[in-house]
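A single protein chain has been removed from this complex, and every other one stays in its place.
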Amino acid sequence: MSLISALANIHTTGQFGDHEGKNENDLLKISENQNLLIVQIVQYKNSILSFESIEIDGLKLKNEPLNVVFNNDTRVLWNGPKNWLLVSKKKDLLTSISKKFIETDFAVTDLSHSKAIIEIEGQEAKEVLKKGCPFNFNILEKNNSINSIYNGIALTIDMLDDNPDKVRLFALRSFGESLYHSITDASLEFGFKSI
Amino acid sequence: MLYIKCPHCGMRPQIEFSYGGDASVKRPELNKDVSDQDWDDFVYNRKSLRGKHLELWQHISGCRQWIKVERDTSTHEISRTFKADEEVA
Partner (left out) sequence: MTLPIETHLLQACVSEPVKPVLDSVVTFGAGHFYVSQSDKGEMVMGGDLDGYNSYAQRGNLPTLQHVLTEGIAMMPFLSKLKMLRTWGGIMDMSMDGSPIIDKTHIEGLYLNCGWCYGGFKATPASGWTFAHTIAQDRVHELNAGYSLNRFSTGHLIDEKGLGTKTWIS
């Protein structure tokens, strides 16, 4: 089943802001991402099970700040101590996740329908983030992720690439339109292409 | 803006955190008789120190963990941070 867009009401394609006279390929690109499986996996505090022995889509969880373990389809973001956010293009992973992370030791929650996802690609992607979030983005490297706040909106930032910079932002679905407004507003200065 | 070094995540801006008050306050032990005075001290009475102050913060927009922060209330300088279950020497 494909998901209903969280941003359909405000996301329009085209070029906006200070884009005139600039090479279209160099412009900041802003897009919505849908159809991802998003699952939160939390190991209970009293659980003594080794999470490292569990493999999901060939990946093993890592309890390390900023860390993202990944392959072409799936990324597992560190959310907090023994708390991860799994994001995958493979929608059918959910069944095996629920099976492997047994309910006596893990809380597995499907959040696919409760997030709005915005992707920003381009040289100025970090500059856009800096405008609304006081985190030191200079230290955020490729395949790092953080939870923070952008203009008062709680969000998760996943750094997908650094040549050029590409970030994926997750916010609560109900805050999606506000975040989209904030992000596009901050991008006007650079000019951006909405796709 | 204050920057707080979360013992789980690293250096983070203050707006990701929520304040939880004096961390030296201990709840009277469970399942034991509690005098009114002890309960009063736990719920209401505070030392409100000027100088080094050990306090609770929650990294609510980050890893969601409660942490302890040693901060100077007259300069706002943060000297040390600890995990919630870490003993402070």
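By written order: A and B. Residues from 1 in each chain.
Following the convention adopted for this analysis, contacts are C-beta pairs under 8 Å (C-beta built on N, C-alpha and C of every residue); 3 or more make two chains touch, one makes a residue touch a chain.
From a predicted model like this one, the values you see are computed outputs, not experimental measurements.
On the side of chain B, touch with the chain left out of the figure occurs at residues 1-2, 14-15, 18-19, 21-22, 36-37, 39-41, 43-50, 53, 55, 71, 73-76.
Note that only the chains that are shown with their structure count from here on.
With centres set at the average Cα position, the gap from chain A to chain B is 31 Å. Those residues of chain B whose C-beta lies close enough to touch chain A in the complex are 1, 8-13, 15-16, 59, 61-65.
Interface of chain A with chain B (complex): residues 65-66, 79-81, 83, 134-136, 146-149, 154.
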